[in-house]
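The structure appears right after this line, and notes come after that.
Of the protein chains in this complex, one is absent; all others appear in place.
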Amino acid sequence: MSWPAADPCQGLEGDLYARVFAEGARDDTLILNMGPQHPSTHGVLRVLLEMDGEYVMRAEPVLGYIHRMHEHMAQNRAYVQFFPNMGRVDYLHALAWNWAWAGAVEKLAGLEVPRRAEYIRVICTELNRVNSHLLWWGAYLLDLGAVTPIMYAFEDRELVMDMLQLITGSRLTYSSFRFGGVLTDIDTEFVSRCRAFLKRMPERLEMYRELVTGNAILRGRLEGVGVIDQMTARRYGATGPVLRGSGVGYDVRRAEPYGLYHEFDYAVPVHHDCDCMARYMVRMDELEASLSIVAQAIDGLPEGHCIHPDAPRGKWRPPAGEVYFAVEGARGKIGVYLASDGTEIPYRVKLRSPSFSNLSLFAEIGQGTLLSDAVAILGSLDLVIPEIDR
Amino acid sequence: MNGSSLAAVAPELLRLGVGLLALVGFIAANGMLLLYVERKVAGHVQRRPGPFEVGPHGLLQAFADAGKLVGKQLATPAGADGLLFWAAPLMAFMPVPLMFIAIPFGENLFGLQTNLGLVLILSFAGFNVLALCLAGWGSNNKWSLLGAARAVSQAVAYEIPLLLSVLAVALMCGSLDLRQLAGSQGGWPWQWNVAVQPLAFFIYFVCAVAETNRAPFDLAEAESELTAGVHTEYSGMGNGIFFLAEYANMIVVGCVATALFLGGSQGPFAPGPWWFLAKMYLLVTLVIFMRWTYPRVRFDQLLNLNWRWLMPLALVNLLATALAVKLAG
Partner (left out) sequence: MPELTSRLLLAMPTGDSGRDAALHVKPRDIRLVAERLLCQDWFLEDVCGLDLADGLAVLYHFAHWTRPGRVVVRVMLERDKPECPSIEGIYPGASWHERETCDFFGIEFTGAANTTPLLLAERLDPAPLLKRPEQRIPRGRVWPQGEWVGPAGGHSLAEELMSICGEEGEQ
């Protein structure tokens, strides 16, 4: 299509999206731009809302404000050079994206990963997931008007970030996985810190449960709000805690096992209420599940290399072909489609981000809710906008 | 000297003038104090020290904040109604000293004795809604407008149970004069009105938090939903005056609660204004604690709470009080 040459709504205010949106609006409603700068859109998401008083009649997310074209960048650099990008796609669960990329290339080239490296991957990724969920928890309550919990969450996150800094060298945008293993081995200091953290967390989670989860106002805000039934979840391709909050126990770690997840004993938390509270509870339970995986992995950490001795380094040519690799990120199913022509740079990389599909739900379930509920629903989807825009 | 000319002024007028001046000073000082207290409480609730750099334990932080606010540019948004936009903060603040003059801080420490003190305070408190309404409309901002709509329906709804609960006490004591109301109670907690009217006190307290737009009822501001609601477009002292008015309103409702329910300046041993201030600050600190503890309620929940619970309860309470007074009298 071409624009603004053929401008269907001359004389109306706003940009293309606002004008297209306003075309379908009723006369007596208010078009409201929520974002790209808004405290509850967590970044630069913009949602166009048609409001009848406090009620949202129609909602449409507008994307692209932090679009960086990672897929194009992937086609312009060597395979290993794409790792730093992965840390920046979803900055909250960077290691899951690291794993998705490493896993896709390893699958394409048939690379072997030493057992110790697999364990280190599990430990780091799960710690990173704990980190991500803790931040979500704090930020979500901030959306709901409770300003204190995020400070408690950050107290715990700080410990995780310190630990991960020891082995990855960074605190947020990790890029420490490599084809055939991980960059650095974990040492005794990491193990002891990790054990201390695992000892500390159950007490903290208990406190969070008592202070926040049981709060009557919080329950009033979340229960019965933003109901996503299973059919809607399927048609929009929702995954992760959003789907598990709708009563579907779909977890990529179980459905398409990768790494050594099959060696660990953990429950996939499922809640059947389909509302914001169910998604909240799923994430709170996942914190415990992830901590239990980390505990098992730390206890059973095998000896060996942290990277395969014959792992490819620098510019390297994998075989031609295509591969699809999925991992379970904190927000849902992360997929990497990789087509290779046998040269040093990938031919085509497609990044399937879970928030992208989860957010596309919002236009449907946001209809007819109160503005406060719309905020609660957006928060319950746990959006990371850089991941959506990529 | 001109002592003679001073004597020519009516003493009542002089008292009013001095009282008003002193109260404006008190309000400003209180604004600073509560700003500091709020930030410190917030800090400690959130496991951090709060302001710590300016002065010992950050004591001078409030002055730095005030200096910063005063020094900032006053910007009027494009398309805003300048007159309404700037009238709003003034209108929010101006009634506040007037509300204070009827408050009996001590046996003889008050600005104006009037037998309609309570009515005076409640009627001037109504101005705040108008200010928020004007601010929301004048800002030419949709978020502010939504905030104003919330503020108006919230304030109008919560004023009714507030009045009814206050009325129950007034009926009991047979007066609308705050001094008499406070003086009718004894020094010990079981002699206070709160012991006789616990339900009215509870309703009053909930409504007071809602009336002053404090969390968990801060829907007009609702930072995470409406950016900052009616305050969105205000910069510098525009915002500062709203803040000052908010803190002053908190003190007013605290004062009224103290005078009506907690025995005013009466207290065990040495009654006096310190008792009054102590009780009032205790209530205000409680309100501050609530803000940093609870999530925000939703708009329909807020109104439901009012129309379904507080209002009938307040009515029942009033009727029961009336019956008791009739039977006792």
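Every chain is named by a letter (A and B) in the order it is written, and numbering of its residues begins at 1.
As a working rule, a contact is a pair of C-beta atoms (placed from the backbone, for glycine too) under 8 Å apart; a residue touches a chain by one contact, two chains touch by 3 or more.
As the structure is a prediction and not an experimental result, all values here were calculated from the model.
The absent chain, not drawn in this view, touches the displayed chains A throughout the complex.
What chain A contributes to its contact with the hidden chain is residues 1-3, 16-17, 20, 63-64, 67, 69, 71-72, 75, 104, 107, 110, 233-238, 243, 248, 250, 255-256, 320-326, 333, 335, 337, 339-342, 347-348, 350, 352, 356-357, 360-361, 364, 389-390.
Heads up, the rule we're going with is that only the chains that are shown with their structure count from here on.
For the pair chain A and chain B, the distance between mean C-alpha positions equals 44 Å.
Against chain A, in their complex, chain B makes its touches with residues 42, 45-48, 142-143, 146, 149-150, 215-216, 218, 222-227, 292-301.
Considering their complex, residues 30, 32-33, 38-40, 51, 53-54, 141-148, 151-152, 155, 215, 217-218, 220-221, 370-373, 375 of chain A touch chain B.
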